[in-house]
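Here the structure is laid out as structure tokens; the discussion comes afterwards.
For this depiction, one protein chain was excluded, whereas all remaining protein chains were kept in their positions.
What follows is chain A.
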Amino acid sequence: MEVGQMQRRLVDYTKSLFMEGFLDAQFLQLQQLQDESNPDFVVEVVSLFFDDSEKLLNDLTMALDQPNVDFKKVDAHVHQLKGSSSSIGAQRVKNACIAFRSFCEEQNIDATLRCLQQVKQEYYLVKNKLETMLRLEQQIVAAGGSIPMIELGF
């Protein structure tokens, strides 16, 4: 594939992520923090987010499987997840976490289970999207092109 074409595709794809609300302005800021001295910053942070999140989701699943759910613990986990997701701008995961926490406060087990599913779903979705995007970027870099900046008004 030609570089220019790939660049356009990347831009369109990234735009669609913003449009559909997967990402927010925080991700843009993340991208701006990446420069020559720190070329893989975004990838690094995103993969940190993936590891962290997966670990947290596992913990959450386990914690909610217990006969006596420790809501304090669950809440702490969700809080962590929320922090991670908001630091990379994964907006929909973050919003799901917010809802999750409010149900934690109510100690509503059914709702929290539903929320867990939703958080998981959102997480996998955004993971998928981000991976696709990063792969595209890598391809562009490999082909010798530069990664175009995306400007969106927020």
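Here is the rule we go by: contacts are C-beta pairs under 8 Å (C-beta built on N, C-alpha and C of every residue); 3 or more make two chains touch, one makes a residue touch a chain; residues count from 1.
Just so we're on the same page, contacts and distances are computed from a predicted model.
Remark: of the listed names "Interleukin family protein", "Vacuolar protein sorting-associated protein 26A", "ACOX2 oxidase" or "histidine kinase", the one matching the undisplayed chain in UniProt is "histidine kinase".
When the whole complex is considered, the residue among A:Tyr13, A:Phe41 or A:Tyr124 that touches the unshown chain is A:Phe41.
Listed for chain A, the residues touching the missing chain in the whole complex are 4, 7-8, 25-26, 28-30, 32-35, 37-38, 41, 44-45, 48-49, 51-52, 76, 79-80, 82-84, 86-88, 98, 102, 145, 154.
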